[in-house]
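Working notes, beginning with the structure itself.
One chain of protein is taken out of this complex; the other chains stay put.
Then we have chain A:
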Amino acid sequence: MNDSQTPPPGEESPGTSVPRPCSSWTQRLLAWPIIGFARLLTGARSLWRGCAPEARQRVYFANHSSHADFVLLWSSLPPALRMRTRPVAGADYWLRDRLRRFLIQRVFHGVLVDRELRDRHSNPLQPLLDALAGGDSLILFPEGTRNPAEGLLPFRSGLYRLARDCPQVELVPVWIANLNRVMPKGRVLPLPLLCTVTFGAPLSLDSGERKEEFLARAREALLNLAVEAA
């Protein structure tokens, strides 16, 4: 359940330690046609195999093959959960022009990370930890970049650090099938093909589990989901 001390979205007082881009409800309404379009195009079939769509604080970690991945995952969540679930996105890509900046900050309410680590002294995961501290759930792509091939790239360490620092948060593997065919890299017009979003059983860090062990286990859980979904 969400922390009862967390203020509802949009009602934060200025000066809070959690910086959130505040967007009006009209801007958030813009998300609806985008979600509707994604659902219409892909048939948006979500299978809750390992867990139920409950209001628990979670990090959904998924395979990444296109920029539409988080839109489809997001649209697979019930509206109440969607409001409190924010995609983690690369600042280098999403801040490149005004439209993308507007979409990621105002419409999708994304959490931006600095993948290029320009500032060596700050913790690049701090925005994620802040969002979790604020009671939000996250959508994370632990491969770190889009993977045009089958299977999964090695996971970056961010997922492990979130598991270590926020043990109360459930880590849910999510396999997004077929979306790489909907929008191959470099194409703008999406193809209408059926996609399936499969939610697996939540993971958490075992006591004494090393980083490499945990990341391998999480990757394995996601790959198993892919086999199950096929």
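The working rule: contacts are C-beta pairs under 8 Å (C-beta built on N, C-alpha and C of every residue); 3 or more make two chains touch, one makes a residue touch a chain; residues count from 1.
One rule holds in what follows: contacts and distances are computed from a predicted model.
The complex appears with one chain absent; UniProt names that chain "Phosphatidate cytidylyltransferase" among the candidates "Response regulator", "Phosphatidate cytidylyltransferase", "NADH dehydrogenase" or "BMP family ABC transporter substrate-binding protein". Contact with the omitted chain, checked across A:L29, A:A55, A:L191 or A:A216, is made by A:L191. Within chain A, the residues in touch with the undisplayed chain are 43, 45, 148, 178, 181, 184-185, 187, 189, 191-194.
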